[in-house]
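We show some of the complex, not the whole, and keep each chain where it was.
Every chain is named by a letter (A, B and C) in the order it is written, and numbering of its residues begins at 1.
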Amino acid sequence: QTPLTFSLDFRALGRHAAWFVALDKGYYKQAGLDVSIIAGQGTAQAIQAIEAGTAQIAFSDVAGVVAARANGGSTARMVSVIYQKAPYAIFSLRDGANVRSADQLAGLEIGSGAGSFTQKVIEAFMAQKGITTPAKFTNIDPSARVGMLAAKKIPSIETFVMTRPGVAKAVGSSNARTYLLANDGLVLYSNGIVVRDDLIKSKPDLIKAFIAASLQGWKDTIAKPEEAADIVVKLNKGLEKDVVLEEIEIVSELVKTDVTAKRGLGAIDPEAMASSVSLILQTLPGAKLAAGDVYDATLLPATPVLP
Amino acid sequence: MPISSDAVTRIAYPVLGLLLLLLLWQGYIVLFDVPQAVLPRPLAVWNATVNNLPLLLSEGRVTLLESVYGFLLAFFLGIPIAVAISSSRTLNLMFYPLLIATQALPKVALAPLILVWLGTGIESKLAIAWLVAFFPIVVDTATGLRSTPTEMLDLAASVRASGWQTFWKIKFPAALPFVITGSKVAITLAVIGAVIGEFISSNEGLGNLLLVANSQVNTPLAFASLLALAVLGMVLYAAVAFIDIALKPWFSEVRH
Amino acid sequence: MIPAIAEPQSTPLEAGEIYGRFTGVRKVFGKQEGAMVALSDVDYELRTGELVALLGPSGCGKTTLLRMVAGLTKPSGGSIVIRGREVTEPQDDFGFVFQSPNLLPWRTVLSNVLFPMEIKGRLDAAAKVRAIELLEHVGLGKFLKSRPHELSGGMKQRVALCRALIHSPSLILMDEPFGALDELTRMEMHELLLDIRRLTGATVMFVTHSISEAVYLADEVLVFSARPGRVSDRIRIDLPYPREAALRYTAGFREYERRAGAGLGVLHHA
């Protein structure tokens, strides 16, 4: 059994069910891995965790990998893309801004995070759509965003689409409006499995084993969300099962796409990756990187794990 | 029976204060139609508390221990630092500025460093609780040590007390009121420190519960965690205040 | 009479030998401008076993001089040599009674008295017995466990007195030790001091405002002039020991009182 620490991008929530399924069902153990899952504080910090050695594997995003390589001298690399669709969503109230299309973003006030990558993505997305009037971003801490929307102190907020059940609870499901950029033409890879170059070189088999076991977890989760939800709730304190279940359903849509249905979960499409990286590079003036620098698709399972 | 009536007011007034707060809270929600995602009603928080009592207790225990250990660390490392600073001008000039510098830094920002050094276990939480809590102890103790009445120092000098003896038998007892004042601030900061530690990396504790509840927009549970933290803070503060009261006769100059 | 006090002490000097020598002692407070000469030109030879009273107007530098002898302050000029060595720091066998009682508020009366023994690492049963005997002797036997804030002004001063005597010092420095005491207690304290001095051979310097106290107790009275303090008169008191209360009313005593009073500018009826 090889001990292995895996850092999430945040503390454990419903969206992370698959990893716990793989753990609880013993997929990691069968692969000879003794995995411990630790909480993270965002995708950037997850990369810092593998750089620092507190974890060997991270759940982070392409944008994080690009930025870390460009600014921080990092050698992080994505070896499997889990969120094939970017989870970036804009929430608003039906009786308020009621954002349903890209042109509504023009001049819209959006509650966002300081230096948030999403802001830049939204800007690039709007540029793609030919919208010239920029949106107005206001920095609001993630913990306060939904509240501010509910209190009608801000017309719209951006956050991961997995927050939808929370937003629905806060403003009433009949009044919540979700606008997922990925459903309106945004092509952008997001979270996936990230490791350091030196680990790829020294222990490729270990990574392969981890990816394969994890994808098995994802497959099970998508197939049996109820069971997955029970596992997460069992292994993590304070989670509400109905919210967890909803999150699993939402996240499944990001993971199970037409592409992965054919090529298997976690697959990396070079073209999609290239356009993702070029989009990301637009947000990082001065950074010089090729798409090939940020990923390695050779460690994916030989036989695709189909959902 | 004056003692029992005193005991009654000692309980009644804080309860009254709490009731007042609850009333304001409820009134505010009703008046301004505040959504639950911002501020749940007192009753909803109460229900969340009752329903999650075992969870709150077990998580509270974790945070309690982290806070207490962090405070003890702050105390037993803070006092020597205060002593060093107030007795050696060189040390003071060399390290006090750095000490102040650590205080103006947001501890969350130091998270990656601390995690690298101390890992994701209890050590990193203690380190943060310590980092957050030790400063008031250092500043207050140093002030106390520097303001020993000169006559007392003359007394010590006249019997040729060593530096060590002057410290333990004169300066430190004379500074105790300052030390305790610093400890009062430090103990509540230790709770904050423990929570920050949990924010940075933890799967347990009230801070973790708070974040989890928050990210599910489960505000009643989030507020129940906050409530538990508040109670924890008050209990710990009360413990220090109790030591203060127990030591009062030692320092009493009061005439009846 | 007071057995506990009789603890004999090994003084290397014979009675009458020179114990201390003051040469041109001077003390200035403050910087250049605004400087205040508190004391100047003090020359004196202190003999072993003698009891010297310092008498002088308020603010003439008596406390300052005593503090310099005790090694608590350094002279601005001149030197104080005790037993052949210049005083630069307090000595082990000095006892100091401060002008204010200066008790530690967090200690009981008994443990305040035992404080010097504790510091010197001699806090044994004998020390405790001695402390209790001293306290009983000054009339505070019932207040061993009291805290300073429960005592009256005079009671505090008596505790301070016991504290200065607990380690049988060879030089006792007292700054108005009996100022806050009533006449009866004061007289008892006088006898206590004379007893201790007789039994231990201690040398004593004490500050007082009372002319008759100075004459009654001292071998020599140093009279100081007003600011800047200088020794304006040295009066050798050639009265027999043990001195007794009745002595106070003899003509010889009166004459000494008159001379000391004259030094202070006080008209004294001869």
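By definition in this document, a residue touches a chain if its C-beta (ideal position, glycine included) is under 8 Å from a C-beta of that chain, and two chains touch if they have at least 3 such contacts.
Everything numeric here is computed off the predicted structure, so don't read it as measured data.
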> With one copy per chain type displayed, what is the overall subunit composition of the complex in this structure file?
Replying inline: A x1, B x2, C x2
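As a working rule, only the chains that are shown with their structure count from here on.
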> So which chain ends up in the middle if you average the CA atoms?
Replying inline: B
> If you average the CA atoms of chain A and of chain B, how far apart do the two points sit, in angstrom?
Replying inline: 37
> Taking each chain's centre as its mean C-alpha position, how far apart are chain A and chain C in Å?
Replying inline: 85
>> Where in chain C do residues touch at least two different other chains?
In response: none
>> Which residues of chain C touch chain B once you look at their complex with the stated criterion?
In response: 67, 70-72, 89-92, 94, 96, 98, 100, 102, 104-106, 115-116, 118-120, 147, 149, 167
> Which bits of chain A are touching chain B when the two form their complex?
Replying inline: 10-13, 38-41, 45, 48-49, 52-54, 142-143, 146-151, 163, 165-167, 169-171, 236-240, 243
> In the complex formed with chain A, which residues of chain B make contact?
Replying inline: 34-38, 52, 55, 59, 111-112, 115-116, 119-120, 199-204, 208-209, 211-219, 221
